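Every protein chain but one is kept in place in this view of the complex.
On to subunit A.
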Amino acid sequence: MNLDNVSVSVQQQDFDVSAELRRLRDQSAQVGAVASFVGVVRDINDSQTVSVLELEHYPGMTEQSIADIIIMAGERWQLVGARVIHRVGKLLPTDQIVLVAVTSRHRGDAFAACEFIMDYLKTRAPFWKKEQTEEGARWLDARSADQAAVDRWEQSD
C-alpha cells in the first residue's frame, strides 16, 4: 500500500461518505473494490435513552494510533488505500461517528481489512465516549466483546 493513499482525520464536522469513497476510487486505477463501515450514534444504549454523545480524544496519539493500525492492515492484506475519519465533540442520535474505508484490487482484502481496522480502532485508539441520558451523564465502559474481536485477529495470525 502506498502511504500517500492513507489518510486519517479526527474532526468535529460531519463527513460525506460518497465524496470520500469517490476520492479513494480516484487514487488509483488498480482499485477494484471499496469496502466501508460507518458507525452511527444510537438513541438507546444499555436500556437508557441517549440524548447527546460526547467524544473526547488524545490529540496526536489518536491520529498516530489509527495510522499504525492501517499500516498493520497493509502488512496483512493487499491494499491500495485507506481513509479513516473519526468525529469528536458533541454528537446526537443518528449522527455519523466514524468512517473506515479501504480499497484493494479484490473484495476479500478490502472486506477483511475494513473490519480489522475498525476492530483495532475500538480497542487501541484513545477516544472516550460520554453519554447524556435521562439519569445523567455516564462514561462508557470498554466492552469485552470489542477485545474479543481483536483477539480473534491475533489468533488467526
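Criterion: a residue touches a chain if its C-beta (ideal position, glycine included) is under 8 Å from a C-beta of that chain, and two chains touch if they have at least 3 such contacts; residues count from 1.
Heads up, the rule we're going with is that contacts and distances are computed from a predicted model.
Participant: Just go with whichever of "ABC transporter permease", "3-oxoacid CoA-transferase", "3-isopropylmalate dehydratase large subunit" or "Molybdopterin synthase sulfur carrier subunit" UniProt uses as the name of the absent chain.
Facilitator: The record for the missing subunit names the protein "Molybdopterin synthase sulfur carrier subunit".
Participant: Return the single residue from A:61, A:92 or A:148 that touches the missing chain.
Facilitator: Of these options, the touching residue for the absent chain is A:61.
Participant: Given the contact definition stated above, which residue among A:9, A:36, A:78 or A:123 touches the chain not shown here?
Facilitator: In the complete complex, the chain left out is touched by residue A:123.
Participant: Can you name the residues of subunit A that touch the chain not displayed here?
Facilitator: Answer for subunit A: residues 39, 55-58, 60-61, 64-65, 86, 97-98, 118, 121-130, 139-143, 146 touch the chain left out.
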